[in-house]
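After this line comes subunit A, so read on.
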Amino acid sequence: MKISKTLLACSSAFALSTAASATDLEVTHWWTSGGEAAAVAEFAKAFNESGNKWIDGAIAGSGGTARPIMISRITGGDPMGATQFNHGRQAEELVEAGLMQDLTELAEKEKWAEIVKPKSLLDSCTLDGKIYCVPVNIHSWQWIWLSHKAYADAGVDVPSNWNEFVASAPALKKAGKVPLAMGNQSWQSKGAFDVLIIAIGGIDLWKKIYIEKDGATARSEGLAKVFAEVSEARKLSEGSNVQDWNLATNMVITGKAGGQIMGDWAQGEFQIAKQVAGKDYTCLPGLGVNEIISTGGDAFYFPKLNDPEKTKAQFKLASVMMSKQAQVAFNLKKGSLPVRGDVDLASANDCMRKGLDILAKGNILPDSNQTFSPDSQGQIEDLMVEFWKDTSITAKDAQERFAKIIDTAE
Partner candidate 1 sequence: MLTGKAQDGVMTTQERPNQLFRNISAKIAALPMIATALVVFLGGTLWTIFYSFTNSKLLPRLKFVGLDQYERLWTTNRWLISIENLLIYGVLSLIFSLVIGFVLAALLDQKIRFENTFRTILLYPFALSFVVTGLVWQWVLNPDFGIQKVLRDMGWTSLEFDPLYNPEIVIYGILIAGLWQGTGLIMCLMLAGLRGIDEDIWKAARVDGIPMWKTYLFIIIPMMRGVFITTLVIIASGIVRIYDLVVAQTSGGPGIASEVPAKYVYDAMFTKQNLAQGFAGSTMMLLSVLIILIPWAYLEFGGRKRV
Partner candidate 2 sequence: MASVSIRNLDLAFGNVEVIQNLNLEIEEGEFLVLLGSSGCGKSTLLNCIAGLLDLSDGQIFINDKNVTWQEPKDRGIGMVFQSYALYPQMTVEGNLSFGLKNAGLPAAEIQRRVTQASEILQIGPLLKRKPSQLSGGQRQRVAIGRALVRDVDVFLFDEPLSNLDAKLRAELRVELKRLHQRLENNTMIYVTHDQIEAMTLADRIAIMQSGVIQQLADPHTIYTKPVNKYVAGFVGSPSINFLEGEVKAGKKPRFVSEGIEIDLQRYEFKGTPTNGGATFGVRPEHIRVGEKPGAGHFQSKVIVDVVEPMGSDTLVWTRLGGEDFRFRVDGQSNLTSGEEVAISFDPAASSLFDARTELRL
C-alpha cells in the first residue's frame, strides 16, 4: 500500500507535465456570447492539453450578474480554481484580504514583466510588488461599428467619423433604421459616454476627469459640449429595445441599426456572423476622431486553495493563459488584442490591425476600471443609463450630477 503510494507520487513527480494526473479546475467567467464562448474554448483546449481538466463555470448575464456570485464564493470559503475579473480594481480587496494566489514566482520565471505590453496591464495585477493575476487580453472601448447594409438601404455613404454619423442619422431614421443601437444595460451607456468624451472633448479632458478626478474640469465648458452631444445622441438610440450588448450588435449585423458604440469585443460577433471588416461593416477607432484606445481587458485571478494539486493546476493555467499560442488563439476569436508584444497576429483582420497599429504607436489610455473604484464606476453608470434613456434630464443637470460624482470619486 505504502509502496504503491510512493510509486504514484514518484511517477507523478517525474512525469511530463502533459501526463500529470488530471486535476479538475473550475473556471468562472461571464463569457457567454458567441464570440466569447468560442474564445474561451481556446483557453480550455490549451489547458486540457496540459493534462488537466477545465471545468467551465460560465455565468450568463454580464459581469454584474456574475461578480456577486464569484465574490460570495471566494469570501464564503468555497472558491473556484480561477476566475475572471476586469482589469483594474474589482478584486483589489480580495487580494488585500489574502484570498488570492501570489503568482510572482511564476511571473518572474516566465519573465512576464518583459513580455507584457503595455506594462500597465501587469501593474494592475500588482499589489505591493506582488503579482496576483494574469491579464489575458486588451480591450478598448473606443470604437463605433457601422453596418454597410443599413447605410446602403438608406442610400447614404458609410460615415467615416462621428460627425458624419450624426449627420447621416436622419436618413437612417427615414429608412426605418435605428441610427445608434444601444443595449439597456448601464455599463453600455457609460462606455458610450466615455468614448464620446474622447471623441468630442479630447484626450486631455478625459485624462483630467478620469485620472486626476478633477471636479472643475467636470464642470467645464469642454464637458458641457460632450453632454450636449450625448443629449442629441440619445435620441438616435430610441427604438433599440434590447438589453444585451450583443443583441444591439446584432442589430448592426442585420442592418437594422446604423451603428453601435461598443468595445472591440463586438468584433467577435461580426466574426461569428461571418461578416468581413471593410466589406460588411466598418470599425472606427476613437469614433474616427481621436484615434486612441484604452487598455482595459480581462484578467484571471486564482483564489487560494487548500489542495496542492489544484494549486499546481492553477499555476499551470496561469502559464497556459500567458503562452503565445493561447494568446493568439484566444484573442483572434475574442476580437481583442493580445497582452504580449511578441506575438504575431498574421491572421488578424482589418479592425484588429487598426487596433494593433494604435497600440504600437503608444496611443493608449488606461481603462476607467483601472482608474476608478467599482463604486464610482457604478455611480457614473447609474447616471448615464438614466441620462441616455430619460430625455427629460437636461444636459446641464446631468453634468452637474456627474461633476458631483467626480468630486467624491475614488
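Points worth noting:
FYI, a residue touches a chain if its C-beta (ideal position, glycine included) is under 8 Å from a C-beta of that chain, and two chains touch if they have at least 3 such contacts; residues count from 1.
For anyone wondering why these and not others, all candidates are chains of the complex that A comes from, given by their letters.
Source: prediction; values computed, not measured.
For subunit A in this complex, the touching partner among the options 1 or 2 is candidate 1.
Residue ranges on subunit A touching candidate 1, taken from their complex, read 63-64, 67-68, 71-72, 75, 90, 92-94, 97, 184-186, 241, 243, 373-375, 377-379, 382-383, 385-390, 401.
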